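I'd like to ask you about the structure that follows.
A single protein chain has been omitted from the complex, and every remaining protein chain is retained in its original position.
Labels for the chains are A, B, C and D, by order of writing; each one numbers its residues from 1.
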Amino acid sequence: MKQIVKNAYWPQIVGAVAWLATAGLTYFIPNADDFPRTTTFAVVCLGIAILSAISLPLNKVRYYGAWILALALFIGIWEVVQAKLLLLPRPFFGAPQELLDVFITDWAKLLNSLAHSMMLLVGGYLLGCIIGFVIGVGMGWSKLFGYWAHPVLRFLGPLPPVAFLPLLFAVIPSSFVAGELLMAFAASFPVAVLTWSGIAGVNPSYYDVAKTMGAKPLFLIRHVAIPAALPFVFVGMFMALGSCFYMLVVAEMLGVKAGLGFYMQWAQGWAAYPNMYAALLIMAVMCTSFMTLLFKVRNRLLRWQKESIKW
Amino acid sequence: MKQIVKNAYWPQIVGAVAWLATAGLTYFIPNADDFPRTTTFAVVCLGIAILSAISLPLNKVRYYGAWILALALFIGIWEVVQAKLLLLPRPFFGAPQELLDVFITDWAKLLNSLAHSMMLLVGGYLLGCIIGFVIGVGMGWSKLFGYWAHPVLRFLGPLPPVAFLPLLFAVIPSSFVAGELLMAFAASFPVAVLTWSGIAGVNPSYYDVAKTMGAKPLFLIRHVAIPAALPFVFVGMFMALGSCFYMLVVAEMLGVKAGLGFYMQWAQGWAAYPNMYAALLIMAVMCTSFMTLLFKVRNRLLRWQKESIKW
Amino acid sequence: MVDSLVKQQKIEITNVSHSYSLDDHDLPVLEEIDLTIEPNEFVVILGPSGCGKSTLLRMVAGLERPEQGSIKANGEEIIAADPSRIVVFQDPTLFPWLTVRQNVELGFKIQKKKDDKAISDMLEMIGLAGFDNAYPSQLSGGMAQRVALARALVNDPSVLILDEPLGKLDSLTRITMQKELVNLWRNKQFTGLMVTHDIEEALLLATRIIVMRQRPAHIIGEFKLDMDYPRHRDSEELLKIRREIFGLLGHKSDW
Amino acid sequence: MVDSLVKQQKIEITNVSHSYSLDDHDLPVLEEIDLTIEPNEFVVILGPSGCGKSTLLRMVAGLERPEQGSIKANGEEIIAADPSRIVVFQDPTLFPWLTVRQNVELGFKIQKKKDDKAISDMLEMIGLAGFDNAYPSQLSGGMAQRVALARALVNDPSVLILDEPLGKLDSLTRITMQKELVNLWRNKQFTGLMVTHDIEEALLLATRIIVMRQRPAHIIGEFKLDMDYPRHRDSEELLKIRREIFGLLGHKSDW
Partner (left out) sequence: TEMDTAFPNVGAPVKIEGAPRKVTLAWSADSICTAAFPVAQQKGFFKKYNLDVNFIDFAGSVDQMLETMSTGKADGASGMALRWLKPLQQGFDVKLVAGLHSGCLHLLAPQNGSIKTLAELKGKTIGVGDIGGPAKNFFSMRFKEIGIDPEKDVNWRQFPEDMLPLALKRGAIQAAGLDDPLAHLFQTKNQLVSIDSNMEGKWQHIACCVVGLRGSLIRKEPMVAKAITQAILEAGQWVHHNKMEAAKMFEPYAPKVSAQELAAILETEGTHEQSVGKQLRDNVVFYADELKKIGVFPQSLNSETYANKVTQDLFTG
C-alpha cells in the first residue's frame, strides 16, 4: 500500500479537485441558517486545493494524497449535511465555518489557553517523571525501600488522582502548585512501576561483567542498572504522558485563569460547542505533538534498542 | 531486608502492642469534638491487635509485621492529632472514627455503588481491549489499514476521552451504553498502540519458520503474530486499566443511579469528606484488586516470558 | 508448487547472482552460483562468515528469490516455501510461547496432523525426553538448537536444509548429533544441503563439500567424498582433504 | 583482596564442592575439585555440557563462593571480584546501550583510565576496526563474542578467565583468534584458565588440559602439553592425546 500510494499521483490530484468542489459548494449553495464566515471558509478550502495542487511534486506530501482526498470528502459532506441541509441535531453538531469562526474571533484566548496548558503539562509531567523515576530506582535497587514503597504504590497508584484533589488543595497553598502536583502524581505512578520493573529485570550478568572489572555499587546503578532499564522507563513515560493529558481538564478546574481544559469546560457551561471543539482540536494537536516529541527523544536516547512501541 | 523482616518476630509483636495502645487511647482520652463511633473504633483497633497477635506463627503475615506496626502508629497518631487535639484543618481532615461511621451507616449505598462501578468498568474495559486489539492487529498486519488508522490513532488517541462526551451522548441513545463506550474508548487507545507495536516488532524469522512448514496467512496471524505480540498487548492492557480507573468518575456523570465516582462527586459537592474518603478507600481496593487480577491472568498466559512489568 | 508427496527432489541452482541494497549502495552477495544437488546427496557448504551462505539456503527454501538465475526443484522453479523443503535456521528461532513439545509439533499443527508417538520418539532422539513442557527460555543454547533440529526432522522432509545446525552444541553432543544426522539421512533418503563452519563436520557428513570464497560468494572448490560411514576423523584421506580446504580458505598449513 | 598490581597470580583450588538448590532438591555441581594453576600456565578445561565448568570459573573470578573448600589467589582467599582477574563470559553480554568502542572501554571507565590508542589497537586486533560506533544489536554473534574478548583483554589482567570464548566464531576467524590468544598469552604473561568444548582448540592452546566428568564435575584426567607454539593440528602427538580424551569422554574411537 505504502508503495502504491507513494507512487500514484491520482489521489492527490483528485483530492485537490475535491477541495475545489468543497470550496464551490460552500460558496454557491445557500446556507440553511445564519452561519458566520461562510465565504472565508470557502476561501480556506480553495487555499487547500491550491496548496495540494502545487505540492504534487513532493514525495512526502504525495504519500498522504489519499488522506487529502478523504479529508476533502469529509469536510464537503459535513458542510452540505450541516450548513446547507441542517440534518444533524444542533447545537452538538456545528458547521465547519462555525469552527473557523471561533479560531478567527477567539484566537488570542485560545493561544493563551494553550500556553497555560502547556506550562501546566510540561511542569507537572517532568516533575512526575523525576519523582516516579527516583521511586522506581529505589524500589528496584533497595529491598528495604521496596518493602515500604511497594504496598503504597499498589494501593495508591491506580487511583484516579482527582480523588486527591481536596486533600492536595487543603495542604498546598498555591492552586497552581496544586495543579502541577496533581499532574505530577498522575505521571509518577506509571514511571515508578516501569522503572522498578526495568531495574528488577536487568540481566544479572551485566552486573557480573562490571563487577569483575572492579565496579562499585554507584557505578552499577548509574551505568548498568539505569541504562539497562531505560526502555522500560520510556514505556512508563509514554503512559505517564497519556495520564497527564487526562488530568489536564481536572487540574485546570483549580482556580486557573486560562487553559485548554478550562476553556473547554467554560464553553461547555455555555453549551458553546464550536468553541469547545476548537479547543479540542488544539488540544489534539498539542497532545500528538508532545507524543511525537517524546518519541523523538526516545529514538535518540535508545537508538540501540531495536523494537519498541511505535508511534 | 525481606530476609530480616521475614525472620523477625518483634515488628509484629510491637505492632500488636501498638494497636492495643491505639485502642486504649481512643477509648480513654476524651474527644475534642463530638465524634461518632469512638467506642466502636476502639473495639476495631483491639480486634486488629488480637488478630495480629494470633497470626504470629504465620510466615506470610509476619513478613508484613513492620507494616502492621507502621499502620498502628499512623492510625494512633492520626487519632490523637485529629480526634483528641483537632490540630488539622477541618473539614478536609476527618478523624478515623468518622470514616468508620460512614462505613457503618452507609454500607448499603457504598456496596451498591461498588457493584455499579464494577459493571461499568469491566464492561467498558473488556470492550475497549477487544476494539483496541482488533485495531492494533489490523495496523500491524495490513499496510492499507495502517495507512488510514495510523493518523487517526495519533490524532485522537491521546485526547482525554472526556472531550468526546457531548458527541457520544448526542449519538448514543442510552446513557449507560455511552458510559461504557467512554470507558471503551479510554481502554482502546493504549491497547491498539501496543498491539500494533507488538505485531510490527515480531521477529520475521518466526514467519519464515512457519512458512517453510506450509503455514498460510491466517495461521501466521493467529499462531505467530498474535502470540508473539501478547507481551506488548499486555502492557497495553495494563495501561488501559489505569485509564479506565481515571474515566470511572467521568463516565459516571452520565445518568447513572449509583457508582463510586457518582458517590464521590455527590459527597464532594456537600463537602462530606469522610464519605468521600470512604468511597475512595473502596475504590483503591477495587483498583488494586483488578490490577492484581490482570497480572494473575498475565502470569498464566505469558508464563513463558521471563521479564516484564512487575506489580 | 512442488507436490509435498514427491519424496525425491533434485535441486538445480543455475547461474544465481544476488545483491542486497545497503544504505544506498549495492552489496553483491552471490555471484554466478551453479550447483546441482542430486536426490540422496548430502552437500555441505563451507565458506567464510558473511559470504552469503545463508542467503543461498533461503533461496533454495523459497523464502527469497534470486535477482538473477534460477533455482529449480525437479525442474520446477522454486517460487515459495513448501513443506517438502524444511529448514533448520542458523538461530534456533523456537517460538518462545510454545513448550518444547509444542514447538516440535509445529509442522503437524500446520498440516493438521496428529502423531504423538513421532514427537516423543524425536524428543528421545535429541536427548530431551524429559523436557516436553519446558519453555525455550528455560533451555540452554545447545538444547534449543537440538529442539530446532527436531522440529524440522519430525516433518520427514524430502529436502532438508541445515544452516549451521550444530554450531551451538558442545563437542560430545555434537558428535552424537552428527551420527544421528547421518543415520537419519541414510534411513529417510532425503536430499541434504547443509552449511557449517566446522571443516571436520563437513568431512564426516558430506558426500560432497562445496567451498565458497568471501563475499560475493562464488564456488571455488568442490570435493567429492565417497568413503563409507561412519568415517574416522583421523583417517589419512580426510586429513588430506582438510589440508586442501584450509589451503583454499587461505590458511597456511602451520596450524 | 588481591592487589591489582600483582602481575603474577597462582590460583589454588582446594577440595572445592558446590551444589545448587533446585525446586527443593539439591543439585550437586562440583565435587572435590583440586587444581593448582601456576603463573604463566594456560589451563584448559574440557567436560560435558552442564557439568559445572562455568560454575568453577565464576568462583575463581570471585562472583560466587564455594560451599566447601577454598579458592586462593597467591595464598589469599578469593572473596570478591577483582579487576586483576578478568572474565570472558560464555555469552558475550555486551551492554546493548554502549557502542562497540564504549563496550571495550568499559574497564577503563570503571578504573577512570583513558587510553584511546589501546582501544583502537584492540579493535584492530579483533578485526572490528571500522565498527567503533556500531551497537551490539548490529553485530553478528561472532562479532559480539570478539568484542567481549577485546573488552577483557584490553584490561591487561594478570589472570584471564575464558568461558568458551570462541564458541560462536566460524572456523576461519576461530583459527585467527586462537593464534592471537596464544601470542597475547606469551607476550603479556597472564595466567590463563579457559573452558572450551572444542578438543582441538584445547590441544592447540593449552599447557595443561583438565578433563571433567558429567555433573557433579570431578577431574578425571589431566594432560600436560609441553610442545612449542605454533602447534600443528595434524601432528601425531596431538592426535594421540585427542584419541585419549575422546576415550575419557566416553566416545569410542570409531569417530
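The rule we apply is simple: a residue touches a chain if its C-beta (ideal position, glycine included) is under 8 Å from a C-beta of that chain, and two chains touch if they have at least 3 such contacts.
Here the structure is a predicted model, which is why all the values come from computation and not from measurement.
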Among displayed chains, the one left out touches A, B
In the whole complex, of A:G47, A:P91 or A:P217, the residue touching the missing chain would be A:P91
Sole touch to the unshown chain from B:L69, B:A240 or B:V256: residue B:V256
Contacting the left-out chain: of A:P166, A:G214 or A:G236, that is A:P166
Residue list for chain A contacting the dropped chain reads 89-92, 102, 106, 165-166, 169-170, 173-175, 252-257, 262, 265-272, 274-275
Against the hidden chain, chain B presents residues 89-92, 165-166, 169-170, 173, 175, 253-257, 262, 265-273
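Throughout what follows, only the chains that are shown with their structure count from here on.
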Between chain B and chain D, the Cα-mean centres are separated in Å by 51
Taking each chain's mean CA coordinate, chain C and chain D are separated, in whole Å, by 30
Multi-chain touching residues of chain B, meaning two or more other chains, are 306
By the touch definition above, chain D meets two or more other chains at residues none
Contact graph of the chains (line, ring, star, complete, other): ring
Chains touch one another in the pairs A-B, A-D, B-C, C-D
Within their complex, chain A touches chain D through residues 203, 205-206, 208-215, 219, 223-224, 227-228, 230, 302-306
Given the complex, residues on chain D that touch chain A span 4, 58, 61-63, 80-83, 85-87, 89, 91, 93, 95-98, 106-107, 109-111, 135-137, 151, 155
Counting only contacts in the complex, chain C reaches chain D at residues 46, 48-50, 140, 142, 167-175, 178-179, 197-200, 204, 230-234, 239, 242-243, 249-251, 253-255
